[in-house]
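Since the structure comes first, as structure tokens, the remarks are kept for the end.
Yeah, one chain of the complex is gone here, protein chain that is, but the others are all in their spots.
A and B are the chain letters, set down in written order, and residue numbers restart from 1 in every chain.
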Amino acid sequence: MSQAITLGAIADFLGGACIGDPALEIRGIAPIDTAQPHEITFAASKQYEFQLADSRAGAVIINQSSSAPRPAHGVVVANAYLAYAQLSKLFETRPVPAARVHPSAVIHPSAQLAAGVSIGPHCVIEADVIIGEDVQLLAGAFIGCRSTLGASVVIFPNVVIYHDVHIGARSRIHANSTIGSDGFGYAPTPHGWQKIHQLGGVRIGSDVEIGANTAIDRGALEPTELADGVIIDNQVHIAHNVKIGKNTAIAGCVGIAGSTQVGANCTMGGFVAINGHLEIADNVHFNGGSIVTKSIAESGHYSSGTLLQDVKTWRRNAVRFGQLDEWIGRLKRIENSLQQDQ
Amino acid sequence: MSQAITLGAIADFLGGACIGDPALEIRGIAPIDTAQPHEITFAASKQYEFQLADSRAGAVIINQSSSAPRPAHGVVVANAYLAYAQLSKLFETRPVPAARVHPSAVIHPSAQLAAGVSIGPHCVIEADVIIGEDVQLLAGAFIGCRSTLGASVVIFPNVVIYHDVHIGARSRIHANSTIGSDGFGYAPTPHGWQKIHQLGGVRIGSDVEIGANTAIDRGALEPTELADGVIIDNQVHIAHNVKIGKNTAIAGCVGIAGSTQVGANCTMGGFVAINGHLEIADNVHFNGGSIVTKSIAESGHYSSGTLLQDVKTWRRNAVRFGQLDEWIGRLKRIENSLQQDQ
Partner (left out) sequence: MSQAITLGAIADFLGGACIGDPALEIRGIAPIDTAQPHEITFAASKQYEFQLADSRAGAVIINQSSSAPRPAHGVVVANAYLAYAQLSKLFETRPVPAARVHPSAVIHPSAQLAAGVSIGPHCVIEADVIIGEDVQLLAGAFIGCRSTLGASVVIFPNVVIYHDVHIGARSRIHANSTIGSDGFGYAPTPHGWQKIHQLGGVRIGSDVEIGANTAIDRGALEPTELADGVIIDNQVHIAHNVKIGKNTAIAGCVGIAGSTQVGANCTMGGFVAINGHLEIADNVHFNGGSIVTKSIAESGHYSSGTLLQDVKTWRRNAVRFGQLDEWIGRLKRIENSLQQDQ
């Protein structure tokens, strides 16, 4: 169990107003329905406020705008969900590794390591790499030559970063992800595919987070680019020369084909598939599973696909989809014959 | 080639009746059309029974219920396919690693290793980890602090298991998979995304198998959970706080978004995408490629999507889909005008 923090200290940390006993000791955060007397919870919306009466939570973070009865102990803030997000950092359970270079790591003598770095067991750092202050490289991570990691970057175990990849401060890359692998570029010949060597690297901004088992390819001639604040989930595929704008959020299993440019503040649900060489404007939102085959110039909310049905009904409809143009032709002929009748 | 097993020993192992020579030496299992005289095959259905006459197999596993002519040598069982599955274990080709800790493994002194464990080269085991009897940790695997592995668990090379992950007995996790990475949780702010630290771990039951390059995120506050007997294929994404019921089977490239609860004995074809915060009942079956955007309260078989066509026909139909509501409006107007005529 985590160390205790007083309710007063939490209110100070969040810049909120303390209700009840500021000396109350809090040892964790929990959902409203399972929180115990030593834990704090949060009521981010009306739906949760209704459950407050039944909660055993020791304290509650609530919205200033809430008209629900105030809890006995808690913190009043402008935005309870944001306050929860901020507070979660204090209860982080992952131990911070000591600042040291593990003796099993293999580090090229030309690599530069700033103060406070932690290099885990079996890491490999190639020539001319530059590692910023307080970077954490967890076990088995690989950093290819000439790549650079900004201050406080965290690279989780077994991540592979190829050569010429540049990652901004405070960015985090989860386990088993790959950054800078070759883009999928080949020229057709009568005898098969002629590989196009991928000479561009990758540029990733600051405060970017990339999930587990995600792959981001290096560019063909110029770098693939992710702007500051981009967040990417697990199992995502970003092809060569894609550019992603600031603060765009990409859910799991998305794939973006080569040279597509995505604007800032976009959101993509899971399994969005975007063709290559497209331009997507700022503030575009795609439903999960959307297949995007044309550029989107206007911000807005887009989707493709069909809805789930029981398989018998679905099959009948899917067969009809395959005849749709034909049936609409028949509908037009009826319209025409009726117009002639009039 | 594997060591020989006599047909009689195979019949005993399967609890079936031996036909022909129990001393016949069998050195492998093979499909009915390629099996050689030193190999055993199986006829799991009528389709295969028809091929028996042409097979060169030395022996055949057949269903008791089969009315096909009995082979010269073989084993009669209640369920030939299940018998093949059971028998496959005897012919496993992966060498069992010796029970030892490789000197290159880095193991925290507080970690507890039971008898019979095998820890491969370059593994990393952090503080307070507990490893059960006969566990196999293959090369390069990482086990984060406080995680626990039940007896006879097998962790394949380069798997990363974060902190506070608990895995039941006999479960197996294939290479390059990640368990316990951060869930994709952020609160929006005017300046970008505020990370929500992910404090829950993962609880995986016994007899679970997880494929290669799959990622299962840790929970936000409470653990992500997989019940006993769940089987998961490659390239799957399980988001934070998902719960999967007993014996549910999940094929490759599936993604399940945060906090969704899936019942027991469900099956998902490849590329099924399930939205977050849904509840899926027991015994629900999704066709491959289904996009699930609502809860399913009734067991049954569900699907979404359209069928494959040649691209010209498909394009015409897809364009018509985009006008469908309009055309159905025109159809309704015809119906109305015809009714008025009557």
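The working rule: a contact is a pair of C-beta atoms (placed from the backbone, for glycine too) under 8 Å apart; a residue touches a chain by one contact, two chains touch by 3 or more.
Bear in mind the structure is a predicted one, so any value in this text is a computation, not a measurement.
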Among A:6, A:51 or A:104, the residue in touch with the chain that has been omitted: A:104
Which of B:153, B:251, B:266 or B:280 contacts the chain that the document leaves out: B:251
Touch with the omitted chain, as defined above, among B:4, B:17, B:297 or B:328: B:328
Given B:104, B:261 or B:295, the one touching the chain that is not displayed: B:104
Those residues of chain B which, in the complete complex, touch the missing chain: 28-31, 34, 79, 81-82, 84-86, 88-89, 91-95, 102, 104, 120-122, 138-140, 156-158, 172, 174-176, 207, 209, 211-213, 228-229, 231, 233-235, 246-247, 249, 251-253, 269-271, 288-289, 305-311, 314-315, 318-319, 321-325, 328, 331, 334-335, 338
For chain A, residues in touch with the removed chain: 104, 106, 122, 124, 126-127, 140, 142, 144-145, 158, 160, 162-164, 176-178, 181-182, 184-187, 189, 192-199, 201, 213-215, 217, 220-222, 235-237, 239, 253, 255, 257, 271, 273, 275, 287, 290-294, 296, 300-307, 309, 313, 316-317, 319-321, 323-324, 327, 330-331, 334, 337-338
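To be clear about the criterion, only the chains that are shown with their structure count from here on.
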Size of the rotation, in steps of 5 degrees, that lays the CA trace of chain A over chain B: 120
Whole-Å gap separating chain A and chain B, where each centre is the average of the chain's CA atoms: 25
